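Every protein chain but one is kept in place in this view of the complex.
Order of writing sets the chain letters: A and B. Residues in each chain are counted from 1.
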Amino acid sequence: MDRRNFVKSTAALGGLATFGAFDKVLAQGAGPIKIGLMTPLTGVVASGGREIAEGFQLYWDQTGKRIGNREVQVFVEDDGSNPDIALQKARKLTEQTKVDFLIGNLLANTGLAVAEYAKTSGIPYFIPVIAADDLTQRQRIPNVIRVAGYSASQMPRPLADYAYKKLGIRKVVTISQDYTFGHEQCGGFAQVFTELGGTIVSQLWHPLNTQDMSPYIAQIQGAAPDAVFAMETGADATRLIQQWSNFGMKGKIRLLGAQNATDQSVIRTLGAEAEGILSSAHFAEGNDNPATVKFVAEYQAAFKKLPSIYGFSHYSAAMWLSEAIKRVNSNVEDRPRLLDAVRKTVLSGSPLGRQVRLDEYGNPVYDVFIREVVKRPDGTFWNKPIETYPGVSQFWTYNPDSYLKQPSYSRTFQGIKKV
Amino acid sequence: MNIPRVAWIVLALTALAIMPAVAPPYLLSLATLILIYALLAMSVDILAGYAGRTPLCHGAIFGTATYVAMYYVTTAGGNPWLALPVGIAAALGVSLVFSVLAVRTNGVYFLLLTLALGMIVWGVCQRWTSVSGGENGIRGNARPAMLADPSAFYYFVLAVGALSTYAIWRFVRSPFGLSLKGIRESESRMRSLGYNTTRHLLLGFLFSGLVAGLSGVLYAYFNSYVSPSSVALAQSVKGLLMVIVGGVGTLFGGIVGSAVIIVLENIVSSFTERWSMVLGALFVLTMIFAPEGILGKARAALLTRRKR
Partner (left out) sequence: MSPAVLQLLNSLTFAALLFLVASGFTLIFGLMRIVNLAHGAMYLMGGYVAYAVTTSSGSFLVGLLAAMLAVTVLGLITQALLRFVKGSELRQVLLTLGLALILNDAALVIFGGDTFSVPVSEGLRGATQVFGVFYPRYRLFVLFVGIAVLVLLWLLMNRTRLGSLIRAGVDDAETVEAMGINIRLVFVATFGLGMVLAALAGALGGAFLSLYPTADSEILVYSLAVVIIGGRGSLAGAAVGSLAVALLSTFGQVWFPELAYFVIFGPMALLLAFRPHGLFGRVQ
């Protein structure tokens, strides 16, 4: 190593030290409330990631970025759709920016990685979009709470019930992205459907970002089911819906979607191919409930598009956290009290137009809609509720203790009832 | 080795050694990460700089060690200390397969073949859900209890890094290392001189894989998490860029490059989301204006100064 390089490296080290020394140790309760929002602003789910940030910020912009006498500062970091980067950012936000709590992430693996970090560091972590079942079931972490979120297997169950009882469907093929979120959603659907007496003819799993869905569509044609349950997100959802229509399957075999498959983030760039697809979710942007209509109008005015689950969840989460923080008189530094307040908060002003509360395991209970994709007068499409299943928790009608004894959903365990 | 150089190295080591006392915890973890990645970068340099074969698979070798270490400790319940030899062994195994297939090619074809091989590893990690956890990866604490404290871990990584750097330094200056350099200059000449170039390259690749594997296990200790992103092409690209920015064939360039890239990433991402674009621009500008890297340029400047 020569002199020039040595000077460079010492300067770098010196620079790092001073850079770090700019940490101000704030007097407790006096400075701003610092929130660390992690979201994928780049990478394959960049559009959803952007909406997370937009939805979250919308709430603070509307309410003036203050709670009590403390200012609210939101620090947004890009997790790059990558768990290693997400971890790095979580560390940065917690240890360098010294935020009071973490929130966000979109992809399941980023959420799981950060949850692990939250476990060891103790920082509160809120997950409105990360839906991994076990975070509120078998592998609960006390300081990780699913504020305004949902667990993966929670949502498809009403759809399975509706399909069997109201639509008379008896044979289903499931097609899904091959990772835990997909396994859990399909498991939720399959268990209820088979317990009612239906048959899962076959289950197709494809890697994330499968370009060409045609081999799977061909297999579905061969299996000739009554309906297909498609668990897809993002570009995979767009491709499946489009290619399904291109192959003339629309209208021949009924397509049921997971909530992400017909989410605004997918259907807003699609056309008539999405029309008529049924899904089930707690949020339907076409709901005529006044609170929902108001929220959708405000969101559309701010961002020129209809809200997706990402924007909605984080808006609701901001609202939820705001109420919890008020309950503890803005004393966010007292973590146990804050977490307790979050757990006990009953959200009344939610855009859902109904009260939302958490169950004892830290997951919200919702009224779930069966939604249909319908065309609006202006030619765009959105989800309108056609039926409501009230009070759906992550455990459906099962007893939590006995439910937790069954294994987590995976490729090999789908809850299918053997005849 | 001359006195001033030893002095600089001692000074640098001292500066690194007092870091835990002066640096805030986040910067300490950043420094730890820089040291871990420096090992990865140096492993790439052994092949790229000294043997003249540029690989794009070392991310996969690194990540394989991380996966095996994580699996060994969290799923199989093994001793965290033993994760080191187990992870390194896995890395050596993968390197052996890679090298046997790749050693007959050179230049761009070597690059592409190693890229393809790395992608296979990535595909396996992504799909072999029962072992690798698929997209969700494997999480849990793999670090030995004695190293739980961040300062203790930092010193451990520093010690391992310093020893490894010394080992690599001795390796590239050894007759074997010099013969690798000879192969870089002219493979045909080395062959005509009677060297078994294939065997040399194979062994060089294995040594390079060993260092990458060591880095990978340290990363498992550091991160408590592994997923397919750790074996992805982007990881190999990152390691390669670090070497290039630091200076291919300079060995210490790996350390410099690692520091530059990681610090830059940290600073840039505070101001903009366009880190990817900045990284790409760095790549392009380095290739055009400074392909020999920071240390390479410094070395050239030193030579011209000495000539006067």
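Following the convention adopted for this analysis, a contact is a pair of C-beta atoms (placed from the backbone, for glycine too) under 8 Å apart; a residue touches a chain by one contact, two chains touch by 3 or more.
Keep in mind that this is a model prediction, so the values were computed, not measured.
When the omitted chain is restored, the residue from A:Thr97, A:Ser121, A:Gln139 or A:Gln221 that touches it is A:Gln221. For the chain missing from the display, the contacting residue among A:Lys34, A:Arg146, A:His183 or A:Arg239 is A:Arg239, taking the whole complex into account.
Touching the missing chain, out of A:Gly68, A:Gly122 or A:Gly248, is residue A:Gly248. Among the residues B:Leu27, B:Ala102, B:Ile138 or B:Ile183, only B:Ala102 touches the chain that is left out of the figure. Only one of B:Ile9, B:Val22, B:Val124 or B:Ala152 touches the absent chain when the whole complex is considered: B:Val124.
For chain B, the residues touching the absent chain in the complete assembly are 54, 100-102, 104-105, 107-109, 111-113, 115-117, 119-120, 122-124, 126-128, 233, 237, 240, 244, 274, 276-277, 279-284, 287-288, 291. Chain A residues in contact with the hidden partner, per the touch definition given at the top, are 42-50, 178, 204-207, 209-212, 214-216, 218-219, 221-222, 234-235, 238-239, 242-243, 246-248, 265-266, 268-270.
Note that only the chains that are shown with their structure count from here on.
The geometric centre of chain A is 36 Å away from that of chain B, both derived from CA atoms.
Those residues of chain A that touch chain B in the shared complex are 1-6, 8-10, 12-13, 16-17, 19-21, 23, 41-42, 77-78, 82-85, 87-89, 91-92, 95-96, 108-109, 112-113, 116-117, 120, 132, 178-180, 207-208, 410-412.
Of all residues in chain B, only 4-5, 8-9, 11-12, 15, 19, 22-27, 29-31, 33, 126-127, 129-130, 134-137, 139-141, 223-225, 227, 229-230, 234, 252, 256, 259, 263, 266, 269, 273, 275-276, 294-295, 298-299, 301-302 touch chain A in the complex they form.
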